[in-house]
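Complex shown without one protein chain; remaining protein chains in place.
Then we have chain A:
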Amino acid sequence: MDDLLQHFIVEARELVQQATDSLLALERDPAGSAHLDSAFRAVHTLKGSVGLFDFAPMGLALHAAEDLLGSLRDGRGAMGGEAIDSLLECIGQSERWVDAIERTGHLPAGAAEEGYRIARVLRAQLDEGSADAAPTVPAADLAWIEELKAACPDPAALRSGDTPLVAIRYTPRADCFFAGDDPVALLRSVPDLIAVRLSNRDPWPPAGEIDPFACNLQVEALSGAALDAVKAVFRFVPDQVTLQEAARGAPGDAHGMRQDSAAAGPSPDPAGGASARMLRVDAARIDRLADLVGEMVVAKNALAHLAAQGADGMDGKSLVQGLQASQAVIDRLVAEMHGAIMDVRMMPMRDIFRRFPRAVREIAGPLGKTIDFSMEGEDVEADKSVVEGLFEPLLHVLRNAIGHGAEPENLRQEAGKPAGARVVLRARRDGDRVLVEVEDDGRGIDPGAIRRVARERGLASGDGIDGMSDEEVIGLIFAPGFSTASEVTELSGRGVGMDAVRSSIERLGGQIGVRSRLGRGTTIRLSLPLTIVMTKVMAVRVGGELYGLPLDGIVETAFVPSARILPVQEAEAFVLRDRTLPLVRLASLLEIPRAPDKGAAVKVVVMAVGDELVGIAVDGFAERMDVLMRPMDGILAGMPGVMGTTLLGDGSVLMILDVPELIG
């Protein structure tokens, strides 16, 4: 991707954000001309940037938005909720287009129709609602339906029956698992399936970077059932599915198709995905880093000078003193550079928080709830990976607060609460951790209901549940497989939820907790480390167990033929490229029974221990990984030979060994 396009993407995101913030502010305060000006400027600039590239449909939509904003600014139009809605729709679509451009370099298929549609809706507002603002039916791209027909395992089924077929294209949102959706279960409930094609929405990431909680599927299917029956299956995800009637018959005679979908095209995550982004860094931080590099050059020159003096016959004592002084300077500089580079990675919570007001509006809208949403602590900083990793879990927590926590207005008024539910998102620094809270003043969690569900699902024994305090019972919402089905809404709570949030937070090295008072509200509290320091380890297998060895101590791995292992008194040694290295069996170090040597070769990890190389015999090599290492604490703190532990994907614990200490 060329530089210009990269800058465009960064700038476009900021302008989209500015426009969104201004439009939301305008909705609260319709008289605020500063907000209108700001929105107009953002859209105007964005339209200008779009013009530099071949993104005509996006330009068309934004141009219409600019004209509408311009006429509102000149007092020629009335600012109503409808205008705000259509402007936000245009901005939201622009944001999705920017995401698509970042992924693929161009606008997605169907953008032309969509841009035209948005422009028409906006222009209809401009003409004071005289024109029909209903979405036009785009001439959809029908090739995929033909391909589906071709893939049908039973072509006879394509012809039998008189009603048209229904073609389904379902692109689940990336965060749909957090909402409890299971696209496969939805597909299963489609009546009379005739053909199915499963594919990936975006190219799969490398195996090591797959996020099991981000849905990347696209499901296409043909059904012989009536359109309404198919529609009913997807009633909870109308924004993610396109349904089309297609004529029966063999592939090729694709006449008489008719689109039936309110939403044109699939829409990915409305608030933007968590893809890798460019990092915007405060110039002062880069300057500091540059200063440090400058000092490092000076320190290096001093070392060169010292080397020259040594060559000229400087006496040993002065040379050692000079070296020690030089080493102390370099030590300090390296530590400062490390600190500076960690600083560069720090980003404020604002970068994700600013996307929530619109998300809250989009969640609350369909539920008919009024939410008084506020945020605190946007300036609190944490490592980029922590901040970005928080977006989806927080979105889900907010969704729960709005969907489950906030009561309908009439119930709130009966309880003497203000009509709009208050939801506060708050971040603050606490020592070397960041606390993030989502607090609502809604109905709270009923420990009685949790007890009942926990018993029904067998999450704990009856006695166990009776013995738990209310707080402990409420904590069960994070247990795998828990969901209060009695609270099912169209929005959230269908299936898993909080346990997925908990695993995401734990993967960031954080903890999650809940406090709730029935009738008074719920607070979900996340505590996260400010920075994540990943350690590279290589996993090895010994006696059926996995252990981690820090990669920085490993020189190489080798297969040593058993015949080349030489007993040396009590110990063993082997020759590797003309060097004799001691061989140590990891099983003996760990004092576990040693498996007999299988095959003709022994697997050896060659590690640097002090100044020497040592071969460590293991039963097998496993993969290398970046892990979040937790130091040993509590009663295990004094355990020799173990540097720390980490949690593996399957929930098991990997011990990371300190080999020099083990050999000791």
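The definition used in the following text is that a contact is a pair of C-beta atoms (placed from the backbone, for glycine too) under 8 Å apart; a residue touches a chain by one contact, two chains touch by 3 or more; residues count from 1.
Convention: contacts and distances are computed from a predicted model.
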Protein name, per the UniProt record, of whichever chain is missing from view ("Acetolactate synthase small subunit", "Simple sugar transport system permease protein", "Glutathione ABC transporter ATP-binding protein" or "STAS domain-containing protein"): "STAS domain-containing protein"
Which residue of A:Phe40, A:Phe213, A:Tyr547 or A:Phe574 touches the chain not shown here: A:Phe213
Residue touching the undisplayed chain, where the options are A:Ala34, A:Ala185, A:Leu551 or A:Val653: A:Ala185
Touching the absent chain when the full complex is considered, from A:Ser33, A:Thr163 or A:Ser199: A:Ser199
Residues in chain A touching the chain absent from view: 147, 153, 172, 177, 181-185, 187-188, 193, 196-200, 203-210, 212-213, 215-218, 480-481, 495-496, 499-500, 503, 539, 622-623, 648-651
